[in-house]
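Read the structure below first, then the notes.
Complex shown without one protein chain; remaining protein chains in place.
Right after this comes chain A.
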């Protein structure tokens, strides 16, 4: 395809041409090349992913040389670039795992989240070399660029990508303490990717577990020190304050201090009863 592109060179300008003629000839050639490249790009968009990656490299070279000519072309190229940026940002294993992870988010299954990874190791060996090739062969092309504003656009487009792609991770980092358990299981898919993050998650998970146990023990105590059934039937009246009768767990809304005092009071109360009974029995 490249053979059809005729690049302008000074050899094509003969001495009998004036500047106007030479310039229009240059412009016509550039326009033809540009149209040709747009056609190529459109063809490529219809191709499969694998062919697409190889052909991209053929197309990109002339494209960069004529970039300052065609604005629409730049847009299309940016789009193609972003696809490549995607490939560069994540290895194939990672992007496949990410896709599966996102699928899993949409349709939660009970399978082990690590399966997302293990299934894909064969893919990694098949595709990675190709991927690496495209990753290394693309950026140097931009060294030929002359216009600084194009460079800016290149950086802009490359800046957008890292913001878009890691969203699952950034969502993971803003963990709510009260998140349900099934979300936690999904979070564990990031284990092979982020060990530090995982450590943090593990830590917060055990901390939540500890708090949950404490809460359950506290609730058990609350039931022991309040006549819970009666309490529910006839909630206490409190005229002085607008204190709620029940806390958010549906248990008597006693302050912690008050509840703990009642625990020791209850112990003392039953113990003294038992001591008196023992006296009666002469034990």
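We take it that contacts are C-beta pairs under 8 Å (C-beta built on N, C-alpha and C of every residue); 3 or more make two chains touch, one makes a residue touch a chain; residues count from 1.
By definition in this document, contacts and distances are computed from a predicted model.
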Leaving aside the chains you can see, what is the UniProt protein name of the one that's missing? Options: "Exosome complex component csl4", "Par-6 family cell polarity regulator gamma b", "Protein Ino4p" or "C2H2-type domain-containing protein". "Protein Ino4p"
Taking the full complex into account, find the residue in A:17, A:35 or A:213 that is in contact with the omitted chain. A:213
When the complex is taken as a whole, what residues of chain A touch the one chain not shown? 210, 213-214, 217-218, 220-221, 224-227, 230-231, 234, 236-241, 243, 245, 252-258, 260-271, 273-274, 276-278, 280-281
